[in-house]
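Every protein chain but one is kept in place in this view of the complex.
Right, subunit A next:
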């Protein structure tokens, strides 16, 4: 079966991260039992992150990146009813500042949410309650974790709005979300997420719903605030441009597994997984002369119920011949190619580098 991988090899990523990192995720699995079978949205991912650092999680729709973020937040409805087996089955460990979120009680996780870890969502219009003012929603987020009066919380909300660059925060605090522009809404969302000064901030596609011109501003803002609050930041996106701006580390996910994980510089400059090559080749570049066409990755993301045998990417991979047929029978391990750079591919590392320099690099 696909689960019988060797956890020791997976743990290579942690070699130099003991003692435990601020955020330490080990062999996280999120499975959803359905009538058609078990959907393995996240199937054994391991990573670590320190305060002040940024991890970019990259992948297509359905690669498991958002499910990962919701698991970190403890927002999945878990299978409590053993008979029904409804909801998510989560296994593995998520250590946040020495506390395991997976085994903690829902009430404990609720207390952490918003206070120690917070989240920014993709579409700020639908992510804010349409019937409450922006200020009321920020005040609520602050007061649920801080025993303060409404006036104190309101001052704090205005302060936060000012911090994220909302003009005239004194009056805008009483506006409703629909009275804000898209960029301002996302700024307000960020203000709401940061109001309790969380140590870990998860941004799930934070700029996808925004104008390109606003995207850069929001990314700048997030970087500045991260520095100011010294929080750990996880940016989840399908847009490599976003992680190129922000991330220290990058994890590329495919079919619920990490296929490449390492420092941003390594993953961008010396990527070794064919899927990462595909992602890079399909990214529009404004700083280059316009190429004829973007190169899409052939095929579709895999079904998470019937994951392709062997390497989940093999049906779309142009280099299966290089592995002597192993890619369709045997699941590759996430193995170190250089220290701190992990790749899940059957191809010989030397051969991968050769293909990258000869065929790929020039076209990026």
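In this text, contacts are C-beta pairs under 8 Å (C-beta built on N, C-alpha and C of every residue); 3 or more make two chains touch, one makes a residue touch a chain; residues count from 1.
To be clear about the criterion, contacts and distances are computed from a predicted model.
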| item | value |
| --- | --- |
| Options "Small basic family protein", "Dihydroxyacetone kinase subunit DhaK", "ABC transporter permease" or "phosphoenolpyruvate--glycerone phosphotransferase": UniProt name of the undisplayed chain | "ABC transporter permease" |
| Selected from A:126, A:181, A:230 or A:329 as touching the chain missing from the view | A:126 |
| Option touching the unshown chain, where A:25, A:39 or A:73 are the choices | A:73 |
| Contact with the hidden chain (one of A:42, A:55, A:88 or A:141) | A:141 |
| Listed residues A:95, A:176 or A:229, member touching the removed chain | A:176 |
| Contact partner of the left-out chain, one of A:26, A:40, A:53 or A:113 | A:113 |
| Missing-partner contacts on subunit A, residue numbers | 73, 75, 110-115, 118-119, 121, 123, 126-131, 133, 140-141, 144-145, 176, 178-179, 192 |
